[in-house]
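Shown here is a partial selection of chains from the complex, left in place.
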Amino acid sequence: MNLDYHNKELVRIALAEDIGSGDVTSLTLIPASMKGTAIIVAKQPLVVCGMLVAQYLCELLHPEIKLDWQINDGDYANSGDTIASLSGPYQPILALERTLLNFLQHLSAISSKSRRLSEMAKPHQVKILDTRKTTPGWRTLEKYAVRIGGCFNHRHGLFDQVLIKDTHVDAFPGTLTETVEITRQKNDSAIKIEIEVRNMDELAAALKGRPDIVMLDNMSPEQVKSAVKFVRSSELGKSVLIELSGGMNETNISPYFACGADAISVGELTHSIKAVDIGMYYQPEHTQ
Amino acid sequence: MNLDYHNKELVRIALAEDIGSGDVTSLTLIPASMKGTAIIVAKQPLVVCGMLVAQYLCELLHPEIKLDWQINDGDYANSGDTIASLSGPYQPILALERTLLNFLQHLSAISSKSRRLSEMAKPHQVKILDTRKTTPGWRTLEKYAVRIGGCFNHRHGLFDQVLIKDTHVDAFPGTLTETVEITRQKNDSAIKIEIEVRNMDELAAALKGRPDIVMLDNMSPEQVKSAVKFVRSSELGKSVLIELSGGMNETNISPYFACGADAISVGELTHSIKAVDIGMYYQPEHTQ
Amino acid sequence: MNLDYHNKELVRIALAEDIGSGDVTSLTLIPASMKGTAIIVAKQPLVVCGMLVAQYLCELLHPEIKLDWQINDGDYANSGDTIASLSGPYQPILALERTLLNFLQHLSAISSKSRRLSEMAKPHQVKILDTRKTTPGWRTLEKYAVRIGGCFNHRHGLFDQVLIKDTHVDAFPGTLTETVEITRQKNDSAIKIEIEVRNMDELAAALKGRPDIVMLDNMSPEQVKSAVKFVRSSELGKSVLIELSGGMNETNISPYFACGADAISVGELTHSIKAVDIGMYYQPEHTQ
């Protein structure tokens, strides 16, 4: 991954809002010529995410800050492990602490949760997907953190996949089957067609329209099993991807793993994320 | 509050990342000429925050969307209350749902938590302050949500207040007293000088430098009481603001209210925020 | 379609580069208070495209320019038909002529070519697709013009679909089958997997990996027919989309329509486009 146009703009805004015209504390107390170091340390077990952002922050703040990464994006860090070290001019190294930690703690929290869920799901060959419940401005960064944790991205936005929900069905003057058919005919070949269904009747009607993906919304594990059986027994359903959705989280997801679905989308991968604990420890270089 | 330069950029990025070149589902199924309405509904008790962002989102997406606000920023909404209603062209009203909710749920969650804490603190005339542990890119929006909830902002960034921490003291070759004195002399008259202290010795030394604010870090309520007594009994300490800090949250904060401090800073006002539940309900207008 | 973040930036740049600090001719000769009108006229048969850009240009240049659209995006205009009319302050209406025509002539040329090709293909139920051979900076505008003309978009960029080409196969240390399998396993559920093949052996190997789309590259109509027959006769190939590619244009494409493929991608939909002829005719209002 590279930081894209909007990621870079987000990082620049983050730096502007925290540092603005300068860190009045360090500018007063720290000589501009003082060098120093800092280490970034995991204070709980976690999966690291955020190297690119950290690197870009350092570049923006001072070209002479050296950032050495010791644990890469996607690797585990135990409590106490040094993730990275910084050295160079001490004023800007002090100034970037809060912005850097705010990014790392949030992205690593997403990667860590994604890792836990992806490892729960792996034996069952079910993909765990994220959703569009992301922090506005952070979509691609958070979706990257999800992948780094071993989960998968659902569509990035409204532009790269069709997802037919009840609001669309209510507004469209045809059957569910026609809804799917018309979207397939009218859309580009790169676009997958997914439809959300809430019961077996909707599922049967949707399948006739030949979607790429059906989303079984808010069903119990038993209902899911029946639905999967129904899909797989039909000629048209053989290659259809089956996705589960609806209030899934680390606590309640397990019974769904062995129901035969291909993927489960989990809003809390990116939603209401509790930051992981990462700290920075500083050491100035006192010259003689 | 007005949306500033960076707030607007954040909203534009948020729209770009979700809608990009267009909502392929609605563009297929919903006629461009169809009108419709939507209501934004609280699904739990909360304090509303986000009018300006919502308004700007609508403007950016389609000039004919009409947004009527029924519960203003800072007002309570009960579960089931309609916060606002939208009407106009149905395609863009459908397209903005996720981005709008992602903003409202997060900002209203901060306002709601701030309201709970500010009401706990009010009888004791203690100000609850936020911190710089905010979502990168969202600093001024989140600090606005804090104020809307009745709490107060600590410094906005490194640029608008001195806060001397141990990292600065370690790097500065003088006594704690001198550290405060030199920052006062060297800084501009608009800049307040705050210093973090961890025990009575540091407090005594800091006070001699005549700071505007002392931050008592990670002390027990008993320790705080002693410290406050010490400060108030000295000539220099009469007008010094006393702030408490260190792992405060809704559960553990109460014993600190009556200790005589002026303010308590609470990281979780903006950190690791759990979104509140807000939904949107849609109604297309089927013409004859 | 709405103009997105980058479309608007492109229009602003276009205006800046042509008008810059002002139109020195009109500013000298035309009184600022003079009103006037202009009509935009097709000078050859064409399919109109560019309403949104034209509207945004007018808004940027002067809020009082009134733009009335008489033939909408996607409609035919015959030679001599008035597409739209402008009225308002005469200086800015004169100033936007060249930029407006440069946009309209190029986008309408793409829509017109797309219309011709989509109508040729319609009886055969083959979708005509564009490619990534677009004018840098114009991707979403040109892809919109393609859709307006009745053709379909291939992937928007490298981010929204896998397309495995020989360069990837050369670098990947596995069989063609494994190449497809691994991309399916590793990628998100919204991402379709397409693979380019140049002969029957590659096709057979690719199919085993279960791609969503196979691209038959540079084959004769006879070769295509054999390939389609092979794909459709296998269990795995029933729901695979078959795309043809390689130097297709309005002259040589016909023999491919009845070969059984689902889609044909045509670079010249957006590449080396010859602008259509559209003119503007002006009328100043001479007050008494």
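We call the chains A, B and C, going by the order they appear; numbering starts again at 1 in every chain.
Assume contacts are C-beta pairs under 8 Å (C-beta built on N, C-alpha and C of every residue); 3 or more make two chains touch, one makes a residue touch a chain.
Predicted model only: the values in this text are computed from it and were never measured.
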Looking at 3 placed copies, how big is the full complex in copies?
6
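Convention: only the chains that are shown with their structure count from here on.
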Using mean Cα positions as chain centres, tell me which chain lies farthest from subunit A.
C
Best-connected chain pair, where connection means C-beta pairs in contact:
A-B
Inter-chain centre distance, subunit A versus subunit B - centres from mean C-alpha coordinates, in Å:
23
Subunit A and subunit C, separation of their C-alpha mean positions in angstrom:
32
When centres are defined as mean Cα positions, the distance from subunit B to subunit C in whole Å is 44
Using the touch rule from the top of the page, what residues of subunit A touch 2 or more other chains?
156, 159-161, 187-188, 191
Subunit A-touching residues of subunit C, taken from the complex the two chains share
127, 129, 152-156, 159-161, 187-192, 210, 212-213, 238-239, 241, 243, 262-263
The residues of subunit B that touch subunit C in their complex are 12-13, 15-16, 19-22, 27, 61-62, 92
In the complex, subunit C touches subunit B at residues 1-2, 4-6, 140, 143-144, 156
